[in-house]
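Of the protein chains in this complex, all but one are displayed in their positions.
The block that comes next holds chain A.
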Amino acid sequence: MSRDNFNFKFSQCFGDKADIVVTEADIITASEFDHSGNFLATGDKGGRVVLFERSNSKHCEYKFLTEFQSHDAEFDYLKSLEIEEKINQIKWLKPVQKSHFLLSTNDKTIKLWKIYEKNIKLVSENNLSEGFGLKQKNIIIGNDSMKSVLKLNNLKLPILSQHDKIIAATPKKIYANAHTYHINSISPNSDQETFLSADDLRINLWNYDLPEESFNIVDIKPANMEELTEVITSAEFHPQECNLFMYSSSKGTIKLCDMRLNALCDDKPIIFEEYTNPINHNFFTEITSSISDIKFSPNGRYIASRDYLTVKIWDINMNNKPLKTINIHEQLKERLSDTYENDAIFDKFEVEFSGDSSSIMTGSYNNNFMIYPDVVKTNEDENPCIVKTFDENNNNNSNNIGSGSSSNNNNNNRSKNSHSNNNKQHKHKNNNNNNNNNSNSSNNNNMFEGNNDNENKIDEIVLQADKTAFRNKQFGSLSQRTARNKEWGDDIDFKKSILHFSWHPKENSIAIAATNNLFIFSEL
């Protein structure tokens, strides 16, 4: 699998490119393609939603369609708290005839918006307009204007005529007052009748038609708030099974729940959690293991979870360990204390599948985002493995697979690779093979092949969503750029984080939100 297929090129950039002063309200906080890929919605900190429409199907080009103010700031009197108007998530629903629907949410309220074309009719002629009654006899009154004498039988109804077409957006339903804590995710169900909304401690199930009621399906609030240890960080419905949904927690667990089992669904979920040897825990492990985003693959077979340092791919049928663990930015491992100081360790990165469920994308700092093409393999004989994507010299390898291998900290599990697989592996960095060779020789595990040079590497494309993207066409091949983008050195700009992005469902085009700019990269 070469990454030539994934030759992402910069296509468009929306937004004010002068990055000297960024208005807070313009920072993009959500972005989502619709099911067809023809529409793109972005939400910002000022509570506005901006819609783009595909203008050219051959090239990936979008044009501005409309913008509306979705949410406003509110004051919660009882708790004396400000409620921000920042849009946390946008999710599209399936279109109905010629109108499009989307759900947008801020911390407390979810709104269902209908976007449609509206013909504006204006009065073009009425009884006082010139020439209307000209058929009748005219008596000139005064010097300038010609007025027809308005007799009773001369009066006619005003004529309306088509004036303009605009794109209008109206809030069809407002789902409010159901959440005590901040809403972090919404997810429409595949049955197109219900959707869920999740805050820090509860998940509610709504019916689109009934904004006055919602059912609580998950509640992890302890009886005594002093005993609170974990919060819900993300939730999503399964793309095909209307009874399954999953939610992730700050403790690094994913729970897959079936709504048919019980009304309150946190009783017997399937728990996806990776066992990590407690010896390797450091102070930050607890914070970095908090999952910031989870996604189902579009074909419904895999789950991708993003915690601070890695992306894990899980098979929905195997919950004891992930299929793959991808280290995103290993260079941050040494700098975790810095990230703790400047709060960057709490950043919530998203993760996205490609439309064909085979590739993954996630974001990082310095305006970098990573694409892992064809990383979701469907070979059955693949054993779980850790993938190292950066030169790792240190011994603090906190990513461990507990099962199967002997408990050796510096182990990389070798998988049984078929020959064809070996040939296709691109080795684009060196590794401390010696280290691993020595430690492995004592293993009796017959999973280890003799071929010690081959580790399971995956392809990685690292791109940068800022001004350099404009010039990148001349700057070498994709692999060169990738390698250069990974050289962060000592100064990492933590403010330039790529948290929100979306992958086109049918082609390899992506929309990336970088503070107040929207970048579109595409293969086309």
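Keep in mind that, in the parts below, a residue touches a chain if its C-beta (ideal position, glycine included) is under 8 Å from a C-beta of that chain, and two chains touch if they have at least 3 such contacts; residues count from 1.
Operating definition for what follows: contacts and distances are computed from a predicted model.
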Would you kindly match the missing chain to its UniProt protein name, picking from "TBC1 domain family member 7", "Protein phosphatase methylesterase 1", "Large ribosomal subunit protein uL11m" or "Elongin-C"? "Protein phosphatase methylesterase 1"
Given that one chain is not shown, which residue among A:78, A:152 or A:223 touches it? A:78
Omitted-chain contact residue, chosen from A:42, A:70 or A:290: A:290
Absent-chain interface residues of chain A come out as 24-25, 72-75, 77-82, 84, 88, 107, 181-182, 184, 200-201, 226, 228-231, 250, 282-283, 286-287, 290, 333-334, 337, 340-341, 346, 348, 394, 396
